[in-house]
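Our next item is chain A:
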Amino acid sequence: MMDIFLNITSSLFLLIGSFLCLSGGIGILRFPDFFTRMHAVGVSDTLASAMILIGLMLQVPDAIVIVKLVIILLMTLLISPTASHALAKAAIHNGITHKIGKTGESDKELSSNP
Partner candidate 1 sequence: MILGLYNYWIVIILMMIGFYIVIAHGNLIKKIVGLTIFQTSVFIFYISMAKVDEGTAPILAEGINQYSNPLPHVLILTAIVVGIATTALALALAVRIKEAYGSIEEKDIQEKDNLDC
Partner candidate 2 sequence: MKDLFAVIMLTGIYSLLSASFFVAMDAVDVAFTEAAVGAGVSTLLMLVAITITGRSENPARHKPFLALAVVIVTGSLLIYGTLDMPHFGSSLAPIHQHVTPRYINDSMQEIGVPNIVTSVLASYRAFDTFGEVVVIFTAGIGVLALLMVVRRPEDIEKINFLNESMHEKHLILRIVTKTLIPFIMLFALYVQFHGDFGPGGGFQAGVIFAAAIFLYTMVFGMATARRVINQSFIRILAAVGVLLYGSVGVVSMLNGKEFFDYSALASDPVAGQHLGILLIELGVGCTVTAVMVIIFFNFADRKEKSQHNENKGS
């Protein structure tokens, strides 16, 4: 009984993780701007690898492998957003500007500025 429950939850986690990874990939292809693309990948890839790691943790009988997977999970949660931050900082430093305008700006303001 416990086995079936563990199997179902772990496959659920793995499926959610792969769906998130896929949607991050679609985001890279379809979003119009550098920053929106990076936001899509940064958020969804981190969560996707977290889900996949939790799904793998439920499959393992050994305690020491679970500890190793927990450590990998913590490292991923720490490193992946930092990498997105570094990427965004490098982009701003190199002068890539955003195409989508700031929130709250009306069309009249945009068209009156040359």
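Candidate entries met the following condition: all candidates are chains of the complex that A comes from, given by their letters.
For the reader, a short list of remarks on this structure follows.
Operating definition for what follows: a contact is a pair of C-beta atoms (placed from the backbone, for glycine too) under 8 Å apart; a residue touches a chain by one contact, two chains touch by 3 or more; residues count from 1.
As the structure is a prediction and not an experimental result, all values here were calculated from the model.
For chain A in this complex, the touching partner among the options 1 or 2 is candidate 2. Touching candidate 2 in their complex are the following residues of chain A: 75, 78-79, 82, 85-86, 89.
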